[in-house]
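Reading through the structure tokens given below for one structure.
A single protein chain has been omitted; all remaining protein chains appear in their positions.
Then we have chain A:
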Amino acid sequence: MPVYLTPEQLAARNKRSLWIAVGLVAFIVLIFTTTFMRMQANMTARTAQDRALASAPAQPASMAETSN
């Protein structure tokens, strides 16, 4: 059985649909932004960690030679 909407019901439904779409897009943008920022923070931390490891003084291999 078909349902016929009054003009008021149609306008209200269209308005609700528009705001649902806006809300979904805003949510997607927030998820993207959050993911991007967390990835950037992780990459920065990883880079700092790699640099710290690279600049750490090398293990003195000569200690083994002098003890002999």
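In this text, contacts are C-beta pairs under 8 Å (C-beta built on N, C-alpha and C of every residue); 3 or more make two chains touch, one makes a residue touch a chain; residues count from 1.
Keep in mind that, in the parts below, contacts and distances are computed from a predicted model.
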*Leaving aside the chains on screen, match the unshown one to its UniProt name from "Protein lplB", "Protoheme IX farnesyltransferase", "Amidohydrolase" or "Nickel transport system ATP-binding protein".*
"Protoheme IX farnesyltransferase"
*For chain A, enumerate the residues touching the unshown chain of the complex.*
1, 3, 5, 8-9, 12-13, 15-16, 18-19, 27, 30-31, 33-35, 37-38, 41
